[in-house]
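Worksheet for the structure shown next.
Left out: one protein chain. Kept in place: all the others.
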Amino acid sequence: MKISLHKVAMAAPNDVSELKALIDQGAVDPATIVAVIGKTEGNGGANDFTRGFATLSYELLLAPLLGLSAEEVGQRIAFVWSGGTEGVLSPHATVFTRSEAPPAATPRLALGIAVTRDLAPEEVGRMGMVHEVAAAVRRCLAETGITDPAAVHYVQVKGPLLTPARIADAKARGATLATEDPNGSKTYARGAMALGVALALNEVAGADLADATVARRLDLFSSVASTSAGGELTNCEVLLFGNSPTAGGDLRIGHATLADAIDADGVRAALASAGLSVAATATPEQAGRIAAIFAKAEASPTGRIRGRRNTMLSDADINYERHARAALGAVIASVTNDPASFVSGGTEHQCAPGMAPIAAIVRV
Amino acid sequence: MKISLHKVAMAAPNDVSELKALIDQGAVDPATIVAVIGKTEGNGGANDFTRGFATLSYELLLAPLLGLSAEEVGQRIAFVWSGGTEGVLSPHATVFTRSEAPPAATPRLALGIAVTRDLAPEEVGRMGMVHEVAAAVRRCLAETGITDPAAVHYVQVKGPLLTPARIADAKARGATLATEDPNGSKTYARGAMALGVALALNEVAGADLADATVARRLDLFSSVASTSAGGELTNCEVLLFGNSPTAGGDLRIGHATLADAIDADGVRAALASAGLSVAATATPEQAGRIAAIFAKAEASPTGRIRGRRNTMLSDADINYERHARAALGAVIASVTNDPASFVSGGTEHQCAPGMAPIAAIVRV
Amino acid sequence: MKISLHKVAMAAPNDVSELKALIDQGAVDPATIVAVIGKTEGNGGANDFTRGFATLSYELLLAPLLGLSAEEVGQRIAFVWSGGTEGVLSPHATVFTRSEAPPAATPRLALGIAVTRDLAPEEVGRMGMVHEVAAAVRRCLAETGITDPAAVHYVQVKGPLLTPARIADAKARGATLATEDPNGSKTYARGAMALGVALALNEVAGADLADATVARRLDLFSSVASTSAGGELTNCEVLLFGNSPTAGGDLRIGHATLADAIDADGVRAALASAGLSVAATATPEQAGRIAAIFAKAEASPTGRIRGRRNTMLSDADINYERHARAALGAVIASVTNDPASFVSGGTEHQCAPGMAPIAAIVRV
Partner (left out) sequence: MKISLHKVAMAAPNDVSELKALIDQGAVDPATIVAVIGKTEGNGGANDFTRGFATLSYELLLAPLLGLSAEEVGQRIAFVWSGGTEGVLSPHATVFTRSEAPPAATPRLALGIAVTRDLAPEEVGRMGMVHEVAAAVRRCLAETGITDPAAVHYVQVKGPLLTPARIADAKARGATLATEDPNGSKTYARGAMALGVALALNEVAGADLADATVARRLDLFSSVASTSAGGELTNCEVLLFGNSPTAGGDLRIGHATLADAIDADGVRAALASAGLSVAATATPEQAGRIAAIFAKAEASPTGRIRGRRNTMLSDADINYERHARAALGAVIASVTNDPASFVSGGTEHQCAPGMAPIAAIVRV
């Protein structure tokens, strides 16, 4: 297996011209595309439709090229968008292709993708979701030929939350739920998916997990999970990134934990983990080797960073996730020289409270 | 002369408790306070009243201690606030005191303060303002004992813009104005004040300046000016910071130019200019030596940073100045370890377009 | 007793010039001022400091006139502010004075004011708060000479919520709380205060009330309560408005229930209840008789109004309370001809879910 990636800029959520040009030039074979992960310029909230617009636009580009309907493209390729390009963050998509290749001398980036079955509302944010995600992570491990959990550096999971309709359905059947608050269910869903990753990677013990653990026992977490929940989904989709002895290509991934939203040392640690040692700011040669950064940003639960109060949590005009993404996105760019990184919000059971995962893919 | 400073955190715009505690403990003699520069947690726009609330609150604290009315405190002490604590920026005030002290062995931080006469509306944003500010800067130089303009590292100026009432007044007298747009007059006023600084410090030649230069010939600028305009003012107030051979104390100031809002190297250059060499992130010992940072943040006029598009200028929900402050404030904190820095917006004639000044005060 | 009122416009949260002019002209005797209720131009959220700025500004105006400190003015006069002047809503204050006068021929506007003792954290949002508010309402009834609850048309209550500090204090003492979520405690506090009003005015039966009722049994409510909760308070302040047979003056109050945020007929019903029949839009003569409107605005809990979906609850850029106030404020102004009305948010136990109270004071 060989994973390649192309970062394409987007002038708008429906701007697919850079990928089209790469395909036209023969630089990307559309048949090899397996995943698209990117940032769109919406507000990142419930009324952010830029994510759906971007997905539809890429589906329409690829459908005739693949001889599929737009809907079938969506089933074939994993699309993961985070809305909100605050501060200097730049709208873009990272397009992943997977093709056959002989193993390289040292482990290289591998990408496994698996989906769970549809989940019942009463499983969302609970052990049902945890176990299904864990099983999907294990299928990804098998697919990538990774046997050592320590070789896994980033696991992106997206899955369902509880919509009003699904809550009503469950109640009609007499089923109990993690919560009856649709908005609040995001927390439980993201948390359960992260615990599923943690379970499969032996970061937590199964004996410590229960329905009541989710979104409460925050000392249990995965250091490599990045999860998101959306009302349009009924199952979970897992994208596992790690370095595999059976993979070829020239990419390698590493990760670190961000202590807070201004942890430039953490950014450098992620790069170093992937094999690139940056002293302060990446030199142009180093910047050219940084292929992609994926990170989570979160407001400090204490309202303080390095002892200083910030106003993220009390700001009624700008959501705290937007403040956090603006801060971290700028700090990452100040190290990598590239404002087009993937920074998203919501870190339940993804590193310890206040901390967040960051992964870096670099060219060997 | 000896300048001391205390950075006090603020839990709200009217929270003066930390300064009160310093006074109660004897750490600050209220009679020596000459200036307060800080960030408040408003939106930084026309309807940001947190600046006025903070000024009134400090005036009310100090009035009985100084035996003055609140209004008289405002005339005695220079208050400079920038609204908007986006990202990790932390509400705070830096309180400057000035007292007698013998000169140190090497130049130390000196602070000169001067005000201009009231300006007529037709002078705002034009050569009248330029010359009055330049004269005030020269008075500050004399006051601080600085003869070499290269020893000046930061000049904060605040002054009047054109309000609807002042525009009407001028028109009734048949006077022409830099602009008849109240909001647009900010640009002219900030620009003219910056050119006044540039003129006094020989950064531009007087022969190159004219009314038509302001806000247009952006190749003419000061690298150390930081200006702001407000409707409540009728004259300009200049605070000049430099290192003087006649000053004592243990503070030294330096400055640099930020290439853009993610220029961490520029932050380090400002610290180095003040005598503190930081490799990547300040060590705890180094962080303890960083007394204050003052910087300007601005959206890139091209809509791009390091070749990547950002969405600051097209975002209808969040003003571009808020995006820019969030980014730069986080980058500064990632270097200094302190989210309580002074980052404000609007850079007309303050460094080349897209660039911005940054000053650092460090303990020797 | 005779209640008079003056509505003064405010050009900024600290603009007290119109009240000052009324006092200077002799139109208002500052010694008779008992309450100030108004709208300020902040965002209405947790970081809206315009309310505190306005209170301080009026206190500083009145302190020398009353021979009191600013703080004492705040204890003597009830200040109630709602932040957020969305749509056409206009920043203003309605200043109430109370003086001696013989009863008029028919009942006239009376205003009773009472405060509760300080409440323990464990009482907030629970029966302790309900009973204390009910007792204060009864004291107001006695003060105003109103014996028939049907003569009460508007009861404004403000009181404490649970701050992080108060939550910590309670937990340290082993006390349980209505909720441990500071933000969420607003709902419980507003609800308990409204139920206190309902209890005192026989709108609900004491036997139906319990801790578990608050914020849950929404079929229990007051039709005349308007409550707000703030972190700066430790006790509750009640302002009761009704028509009393012992009152003089030329003002009369009435109220109605708004079916939703666009219920112009409800606005007209409130005016009619106060004795002013408006056909569609108030004529200039009628508009001159409308002294003040107080109303609550709320997003429909179903996300729908008159069968049409609105986007208040899913909007991540603008809080739903701001949408609701913008809508209702405009509808009220379209009937009364005056954009300066008092419209605030949060209707727990204040009318049935989705509905809201509105009161009108008119000149006889």
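Letters A, B and C mark the chains as written, and numbering starts fresh at 1 in each.
One rule holds in what follows: a contact is a pair of C-beta atoms (placed from the backbone, for glycine too) under 8 Å apart; a residue touches a chain by one contact, two chains touch by 3 or more.
Everything quoted here is computed from the prediction, not taken from an experiment.
Within the whole complex, the absent chain has one touching residue among C:59, C:86, C:123 or C:203, and that is C:86.
The omitted chain makes contact with just one of the residues C:16, C:33, C:331 or C:361: C:331. Residue-wise, the contact with the chain that is not shown comes from C:41, picked out of C:41, C:59 or C:203. The chain that is not drawn here is touched, among residues B:13, B:30, B:44 or B:329, by B:44. With the whole complex as reference, residues 43-48, 311, 314-317, 319 of chain B touch the missing chain.
Within chain A, the residues in touch with the undisplayed chain are 12-14, 41-42, 47, 49-50, 52-53, 56-57, 60, 70, 317. Counting over the whole complex, chain C has residues 9, 11, 41, 43, 85-92, 261-265, 268, 279-281, 305-306, 308-312, 315, 317-318, 322-324, 326-331, 333-335, 337-340 touching the chain that is not drawn.
Note that in this section only the chains that are shown with their structure count from here on.
Mean C-alpha positions place chain A and chain C at a centre distance of 46 Å. Centre-to-centre separation between chain B and chain C, using Cα means, comes to 42 Å.
Residue positions 43, 311, 315, 317 of chain A each touch two or more of the other chains.
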